[in-house]
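Reading through the structure tokens given below for one structure.
Note that one protein chain of the assembly has been removed; the remaining protein chains are unaltered in position.
Chains: A and B, in written order; residue numbering restarts at 1 for each.
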Amino acid sequence: MLGARVVGIFSLLAAVTAGSVALAAEKVAVVAVGATFINLNPLTHLVSTIRVMNNLLFDGLTKFDDDTYQPKPDLAESWTVSKDGREYVFKLRRGVVFHDGSPLTASDVKWSWEVICHKDNARIADAYVDHYVQIKGCREFHDGRAAGVEGIEVVDDYTLRVRLTEPYAPFLVSTAVTGILPRARYASIPVRALFQHPLSRAPIGTGPFMYVDWREGDRLVLKANPRYFLGKPKLDGLVIRFIEDPAARLLEFKSGSLHFAFFAPVLPEEFNVARSDARLSAKAYAGVWNYFFAVDHANALFKDLRVRQALSLALDRRRILAAQWGGYGIIANSPINPALPAYDKKLPAPQYDLSKAKGLLAEAGWRPGGGGILEKDSKRFEFSILSFAGPSRTMAIVYQDSWKKLGMDVKVETIDFPTLWGVRFHPGKFEALSFLWPSGFYPDPAVGLYPFLCANSRSGYCSHEMDRLIIAGRSTLNPQERVRIYGRFQELFAHEMPFSWVVSPGDLRLASPKLILPERQNDFLVMKAILGWDLKE
Amino acid sequence: MARSALDVAEGVHPTVRGSPSSRQGEFRRFLSNRRAVVGALLLVALGLSAVLAPVLAPYDPAEQHTAAAVQPPSAAHPMGTDNFGRDVLSRALWGGRVSQLIGLLSMAVSVAVGVTVGGLAGFYGRGVDGILMRVTETVVTFPTFFLLITLVAVFGARVWLLILAIGLTSWPITARVVRAEFLTLREREFVHAARALGAGGLRLMARHILPNVVPVVIVAATLRVAYVILVEAGLSYLGVGVPPPTASWGSMVADGRDYLFRAWWISLFPGLFVFLTVMTYNLVGDGLRDAFDPQQVAARGSATGVEC
Partner (left out) sequence: MQRYVIRRVAQFVPVLFGIAFVTFLIVRLAPGDPVAMLVDTTLLNHEELARFRGQLGLDAPLPIQFLTIVKQLASGEIHSFRTGQPVLAMLADRLPVTGVLLGGAIALSLLLGVPMGVLSARRPYGRLDNWLTLGALAGVSVPGFWFALVLMWVFAGLLHLLPASGTGPATRLSYSVLDMVPYFVLPVVVLASGLLPPVMRYTRSSMLDVLAQDYVRTARSKGLAESVVIYRHALRNALLPVITVVGLLLPVLVGATAVIESVFAMPGIGRLVVEAALNHDYPTIMTLTFLTAVVVLVSNLLVDVAYAVLDPRIQLE
């Protein structure tokens, strides 16, 4: 069998068309991405790459506005919300078809959402816990105590009623935006086998682009959906190339064979040179990622708040931005997306004060000992900071250097991302950690805050006040009230420092001058606005 | 004696040596080989630079001067600075310590195992030989690079793990070479004589055969170091080698890759160091082999012919 496959592949090689023989494409944009995708099914897992692809291949009931982050109709043309915020009734658009031509109905939505609540769908647990568990009956279905999710009711083919156990403010911009897949094609696949099923790699959705071919590690080919309900995209096709090497990407840009790149960092020096290069278009976007460091609050070294404050005071964030990112970006001070109203603009930026830091450490009982390393009760201040290859490691080395000035002996430990994520971060097996927080992806302040709940804490930090604020923030619907709650939340966060925010560097992106891109705050939103993309002749 | 293609290709030739080796003759032959002499001098220089790194390095290899980041080679920084403002020359010198240390220690492991396995197999023959050769074949068949990547990715990057792992996967060639020597020497007259006088197994092996095997082992050992340094650099480049902040040549090249077109010196110099160091060990190993047995050269072939 393998032999036949090999022969088959070799003959295909002789006529490499990537399955697009019939495609007489003209406007094909080529986009490079610096990381590979696992699969393309948003119902099976939720990572940043999926968030981007979600918008290309699928639609949800709603989507959020790129500037105001308010919910807008997508597959649902209208909806009503009950006064207590626990019941939504969606009216679906008529005439929407999936990529295979079958019509979209409310039962497709019910089925898709139930997949996320399904007990065998282990890899989407974070989405389930964050914004599906509020749906009435989802938890019971997840625990295997019910045959379906009671709270999702198909009233008729184009009407869906959803009941929640409690009001959930981000519902319309987080839960309801998940891509919808056709029940008819996917329901026969057991949920446990969905992740590795070929249909998860060649998915069927309703989105503006359709799957054509995916050569693993090489490129993903999409073509425009002529039957898209908002009209056929201006581009005829989209090729996503997996190029990890920044040097290679730069060459491709210069030779005109690349139009855009996301998850593809560009060095500030390169960026500055590119600005004056006629072959390139250079765009500086607001950063999506907050860099932070976290410490194990259960560790005797870091228990004392003064120590944590000292660690933060020792970082000259302005200089770090200038040195590592050419000055592009802002100093980070909150987990909340800075584009949201709930983001506290008045919150002061973390300070840089080396002498104050040393003073705090002295107050906490740490005195310089042998070799200039701080000591307390004959215990040296030494620890290791965990990182993974890439900017996480770069920052860890920067932190290490800054903390050396305080008299701390810090070692940088770099491991691969899966090990860091699974083996060290989640069980909280680290002393210090250099990591990233995707604040720019979150359309609502409540989204993504579940790790700060006592129940989910990774770093041993637990505050009932913070729990109270997080829960209040997500179940209150009044916008002004929410701003107040999150203001208090951010204040508490800045004071207690479960994570210490460092910087949010700008995302420097290169593009081809031939590509017409809609103006957006960050490159995630630019990819989301794919309908506005066009190529000059 | 029947040989398989494998043996022939690896140049595992029974040594055809006329008289017991003449040290003086070997020494003279080595010195007349210009390549080898240059190699030896460079080797000493590189070794000294590694030992004296703390003295020779103008800067602390971990010290960051962010104001002076990504500077081209200059008087202050002969090899430029990297993206953290660290002096490339200092890091390269210190990196040399790590790489050469791993190279030598790993070689020691490899030679120790190789000589033991090869010696036992060659001396006792028959059953022992059969089993040991099966073991050797298993190790050779192992896709070592995959194994190393997996080992380090799975258990974490530790210097001693690297030393052991590389050492324990690179001994087969030494074993084969030593075995061949033992097989021939076993049949030689002085061994027969010693046996007749009642010398037993291990004693025979240690006192009479082993000393004659030394030249072959020295050559193999030198070439092993070259191989280990290359492998370690490759692993560090892929990110599964020596962990930071320790400077390692391979990881320095990887660090500089993002800056390849803007700041070529960050990647160029560490790679150059690897190249030169490996080259010197190969030159010396090649020269030693020429010196110990010129006839062997005709039969054997390239310095680092078949690596495992």
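Things to note:
Following the convention adopted for this analysis, contacts are C-beta pairs under 8 Å (C-beta built on N, C-alpha and C of every residue); 3 or more make two chains touch, one makes a residue touch a chain.
The structure displayed is predicted, hence computed values, not measured ones.
Taking the complete complex into account, the chain left out of view touches A, B. Note that of A:81, A:97, A:184 or A:247, the residue touching the chain absent from this view is A:247.
In the complete complex, the residue from A:151, A:237 or A:505 that touches the missing chain is A:237. The chain that is not drawn here is touched, among residues A:94, A:119 or A:405, by A:119. For chain A, the residues touching the chain absent from view are 1-2, 5-6, 9-10, 13-18, 20-21, 23, 25, 28, 30, 36, 38-39, 119-120, 122-123, 125-126, 128-129, 192, 195-197, 200-201, 215-219, 221, 237, 239, 241-245, 247-248, 251-252, 255-258, 416-419, 421-423, 426-427, 456, 458. Where chain B meets the chain that is not shown, the touching residues are 2-6, 8-11, 35, 134, 137-138, 140-147, 149-151, 153-156, 226, 230, 233-234, 237-240, 250, 253, 257, 260-261, 264, 267-268, 270-272, 274-275, 278-279, 282-283, 286, 297-308.
In the analysis below, only the chains that are shown with their structure count from here on.
Annotation: 46 Å between the Cα-based centres of chain A and chain B. Residue ranges on chain A touching chain B, taken from their complex, read 245-247, 250, 267, 269-270, 273, 319, 322-324, 389, 393-394, 397-398, 400-401, 411-416, 419. Residue ranges on chain B touching chain A, taken from their complex, read 62, 64, 66-67, 69-70, 83-85, 153, 156-157, 239, 243-245, 257-263.
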